[in-house]
Each structure stands twice: as C-alpha cells, then as structure tokens.
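All protein chains of the complex are present and in place, except for one that has been dropped.
Labels run A, B, C, D and E following the written order; every chain starts at residue 1.
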Amino acid sequence: MALYLIDLPFAKIGLDTAKRDSDAKVVLVQDGVYADTSGLSDVYAVKEDVEKRGVASRLGGAKIIDYNELVDLIVENKVVNFA
Amino acid sequence: MALYLIDLPFAKIGLDTAKRDSDAKVVLVQDGVYADTSGLSDVYAVKEDVEKRGVASRLGGAKIIDYNELVDLIVENKVVNFA
Amino acid sequence: MANINFLLTEGPFQTEKWSTVSKLAAAALDKGHEVTMFCYLDGIYNGLSTQEFADWDKVPGDYFKELVDKGAEIVCCGICVNARGQQKGKYFFEGIKVGGIPDWAAFVGRADRVITL
Amino acid sequence: MANINFLLTEGPFQTEKWSTVSKLAAAALDKGHEVTMFCYLDGIYNGLSTQEFADWDKVPGDYFKELVDKGAEIVCCGICVNARGQQKGKYFFEGIKVGGIPDWAAFVGRADRVITL
Amino acid sequence: MEKNILFMFLRAPFGAIYYTEGMRAVVGMMSGMDEHKVTCAYAGDGAFYCLKGSDKSESAGYVKTIADISETHYYVEKESLDERGISEGDLDETYKVITRDDLARLIAENDVVYDF
Partner (left out) sequence: MEKNILFMFLRAPFGAIYYTEGMRAVVGMMSGMDEHKVTCAYAGDGAFYCLKGSDKSESAGYVKTIADISETHYYVEKESLDERGISEGDLDETYKVITRDDLARLIAENDVVYDF
C-alpha cells in the first residue's frame, strides 16, 4: 500500500500517477486541498489545511484527518512524495 | 505602451491579459522563456535565461535581448508585473 | 514504533512548510515514533534561535526547538548554512546540529518512512 | 534618466531572482538611471555579507554590494529582518539599510518604473 | 508623488505568505507621505482567498486599517473562479466579481501593477 502526499504544484502528475496504483491512498496537504481528485476513491485531506482554506464542501468524499491520523497513515503505508 | 514581464508561474494569466492590450509588449524572464506565447506578436526573451535553458529554437519570433536592452524597454514603457 | 525522516527545504514564514513539518513531526514524537530531520537549502533557516515577530505568540523556531526537546534529531546542511550567511549555525538553537548530506543519507538508511516537504 | 524601483521578495540561492534583479539593476545603473530596491520577505537575506560558497567565484551578496557601490539605494524590511532572525541586519553589508514599508512607499512615489521579481 | 497602484494577488493563499504580507504592504503604501491609492484584485490561484470560509483573520486588521484610510476596492476575476469551479455564491461579499477584460482595464488605469 502506498500513500501519495500531494501538494498543489505537483498535484496533476502526482494524482495521475496515483491513479495507476490500484492500492493508492492519497493525502492532500497544504494547498493540495485545492486539487481536483475526481477519479480517485481513497482520499484524505489534512484538517488544519482544509479549515484555513474553507474548502470542506469542495472535497467530495475525502476524509478529513488530523496530524495524529496522518502519522498513523504514514506508518502503515509506504510514502510517495509529491509535496 | 505597456511591457508585460512574464515568468512561468503567472504566464497563463499574464499572457492572456496582455492579449487584451493591443499595444502590449511581452518580455519573458527566467522560467518565463518556457511559456507558450502563440497569439502574441511583440515578444522579447532575456538572452541569459534563453541560453541557460537552451530554448532559442522554441521561441518562434521572439527577439532575444540582453539586460541593457531590457533596461531600455523598461524605461520606454509602463511595466506590468507578472513575474 | 517507526523511524520517520523529514526533509525540509524551505525556510520559516515564506511558505507554510515549516508549520506542516513541525506539527506532523511533533505528532509523530508524541505517538512514540523516532523522528529525524534534515534541513536542506532554505530549510536551514528554521534552525535560527533569533527570530522575533510580535504578531505571533510563537515564532516558527519555537516549534523546532520543541521537536529537539522531544527527542528529534535535526541536522542542517552545513554547505547551505554557510552559503546562506548563517556562519556555521552560530545562532542556531542548541541541539540543532550542522552536518552534511552523509548525515541525511544515514537518516534515510535508518528510516522506515521518508517525508519531503 | 529614469528612476527604477525593484521589489525583491526571494532570497539568494533558492531561486534565481537575486541574479536577475542584481544584473538588471546593475545594467540600469551603468546606463545612468537611478535605482532603488526594497527587499521584502525572504528578499532580506540578500543583504547578508557573511555568505560563503566555494563552488562559485562570487556569492550572491557580492552582486548586491556592487549595486550599493554603484549608487543604488537598498532598504530591507525591518519586520522581515527580525522575524527571520537576522538581528536588525547586524551582518548586512554597509550601505544596505534596514527600514520599513514607508521607505518602499516613498521609493514608489519617486519611481518612474516599478519592477517586481 | 501620489500613484495609483494595483495589487494583484495571484498565488494560492496559505501555502505561501504573500496573501497576508501583501495586505501589510497595501496598508504601508496607503499610509506613507505620498498617500498612494490602492486597488486589490484576486486572480489565478489567488481567487481561492475570496471563498467565504477561508481564514481571513491574519489580514482582518489590515483590511480595517485600509478602510479607515480610504475607500478601497477588492475584486476577484470571473475567469479564475470559473476555472476553479467557484460560483459567486461561494464568495465572501467583500469581493466584487470582474471579468478578465475588466482586469486588463484596471491594469491600464493604474500607474503601478504589483503581482503578489
């Protein structure tokens, strides 16, 4: 299982690569929460980043997680950095 | 006459805005020399930036200028910053 | 428990990477994980103990000081430190070390996870 | 002759803005124009006289020192200088001043052209 | 000499500090001896800042100071909103929607054009 850490500057290529990985989990961090994740199912977004930007309603089915939950995801999965 | 200073991060909106100005001159600086300027006629590109990136052949009709010539353009025209 | 290495390449204030990294690293330490961090390029400015900014209760440096206090190992790239005029880390927090890429390579060797921000 | 004001918001090494700005400003001074510069945000790191980088013949700071020698007026934002731990510009080149946004506003008032990079 | 200055906010807010340090700059520009007049326009990824729910606490003090000095307009560009799937109803009411043609007109009208 791989966890794709996605920020906005590399979002397009990062998400497109994640789509080629059937086990991909995606975490949107920082400006990454502005990215369009349509076509991906297992998506997470960092709470603090979502709240600052006021984009909760734009996130579709993404699960909002705090830093503690992000640490758990990092420990449980190989990390792929696009942030 | 206005001179649009264009770097890559703001190239799309900067060039699109310049197209609305019939007197626009465009100067590509830094990574701006990678931008697609089709649809614009009065385009300049900074020599040092073009040479480092090896993109002279990609620039179409853009005139290659050095910093001295860029100073002259700046002095002769109002500057609009998208860099 | 896991060993997590962070690579930080941007400085305080300019972008929010210092904030994400320091909070994520603190959460990892609080959960009992080991944290190492290599500050590369502008990331080295995060080691400075001399930040003063009245608008905020805490300056970015305070967060990195807390990571050291919680047991994180933080090394800043010495070439970057001197190139950026920070004089061998003369004003860095005690415990934030100046080292080299071999230290980073060793962190990666020990790490279960590597995060770049 | 024209008065040209530069706004520089990024530091040395990390991006090439220091290079474009310093070379463009030098060309303007050589042509007899007046140059003022406000260093804001990370731009303030360009004022440091303590940069050491063996890979290059000249460090970025040398270019800014030369601008001052040629008559450019360079002011760094004091809030940014202290926030970024640079202690009121203690290690800045002589002639590079620490000031505030009012200085920048005055530069803009005097300027025929304003360039941001 | 007093100048008319357009501040364009083009970067995604929060990831970088320009969204708030730019407002600090606006205050400074207006309060100096020259009493420059400033107009603010949000476009590109900067348009995200105009969302109703985005955290504007860091710049609230500057906005208040600006209002005390003089009437200042805050615009956001329609094309940038459309590209990002933002509708007018999603916006804080401070920001008036303009087209890219209007932005080009603001650029032409102002003496100085800053990108933040």
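Please note the rule applied: a residue touches a chain if its C-beta (ideal position, glycine included) is under 8 Å from a C-beta of that chain, and two chains touch if they have at least 3 such contacts.
From a predicted model like this one, the values you see are computed outputs, not experimental measurements.
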Going by the whole complex, the chain not shown touches A, B, C, D
Those residues of chain D that touch the unshown chain are 13-16
Note that chain C touches the chain not displayed via residues 7, 9, 40-41, 79, 100-102, 104-106, 108-111, 114, 116
Where chain A meets the left-out chain, the residues are 2, 9-10, 12-13, 16-17, 20-21, 78-83
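Throughout what follows, only the chains that are shown with their structure count from here on.
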Co-neighbours of chain D and chain E resolve to B, C
Quick note, more Cb pairs in contact for A-C or B-E? It is A-C
For the pair chain B and chain D, the C-alpha centroid-to-centroid distance in angstrom is 23
Cα centre of chain A to Cα centre of chain E, whole Å, reads 29
For chain D, residue numbers touching 2 or more other chains are 41, 79, 114, 116
Multi-chain touching residues of chain A, meaning two or more other chains, are 7, 30, 49
Which chains touch? The pairs are A-C, A-E, B-D, B-E, C-D, C-E, D-E
